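Before anything else, here's the structure in question.
Only one protein chain is missing; all other protein chains are in place.
After this line comes subunit A, so read on.
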Amino acid sequence: MDEPKFLLVLGGGSDIGRACALRFAQAGWRVTLAGRDLAPLKREAEDIATRTGVAITTSFIDILDTPSFAAFETGLGGLPDAIVCVVGLLGDARRAETDPAHASLVMRSNFEGPALLLGQFAEGFAERGEGVIVGVSSVAGDRGRASNYVYGAAKAGLTAFLSGLRNRFGKTKIRVVTVKPGFVRTKMTAGMKLPPPLTAEPQEVAEAIYRASAVKPRDVIYVKPVWRLIMTIIGSIPEPIFKRLKL
């Protein structure tokens, strides 16, 4: 039998990260869950390993600690075949308007950290000539809105970064997938009132990511297709009107 493929999940303790790891493991991939809190990561790793019989390991990463990235990669003991980056921070939108430290944290957690780390792995993939990079961004990055523009701007940065990478590797076997999940029922959104037709379960996001990376290659995925329509409409509203809307 072939060596199992190797998936790295950045943000493996999140509901979406955990669901992705399980989905890939069910297809026989070995997985490393990376995150900044190892105890809960170990719990997820044991869960997935027991369910699937596949080897799951954990690794420490703080996405804000950019100098540690090189050592992190070495510590993995091999270049992954695919990376799914789920790391992100919603933050407190009101606070981010007035507290530069908080705004900076949101920007760095959603953009700078993920972009730098994925960029580093992209160099390894370029050398090998193969690899899949999946970045979980957000529809919030498609157009800045009053309700959460700091988070949105950071996600817009990530979306543009991923799009750039994709373009750079467009003629190679390296693939870059941007995921804009819409609303997802996770710890991040616990307690929020989410409209059911627009809200995906973490398992649906994982299935979409698995398909886009391992079954039928896709560049940009909205998990619930209706979101593509919604964002097209939102994107097409002329700015003079848009700026007066409450969205």
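Quick note on the criterion: a contact is a pair of C-beta atoms (placed from the backbone, for glycine too) under 8 Å apart; a residue touches a chain by one contact, two chains touch by 3 or more; residues count from 1.
Simple rule for what comes next: contacts and distances are computed from a predicted model.
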item: Per UniProt record, name of the chain withheld from view ["ABC-type quaternary amine transporter", "Putative aliphatic sulfonates transport permease protein SsuC", "Oxidoreductase" or "Tryptophan synthase alpha chain"]; value: "Oxidoreductase"
item: Among A:S14, A:T32 or A:T52, residue touching the chain not depicted; value: A:T52
item: Touching residues on subunit A - with respect to the absent chain; value: 40, 43-44, 46-47, 50-53, 187
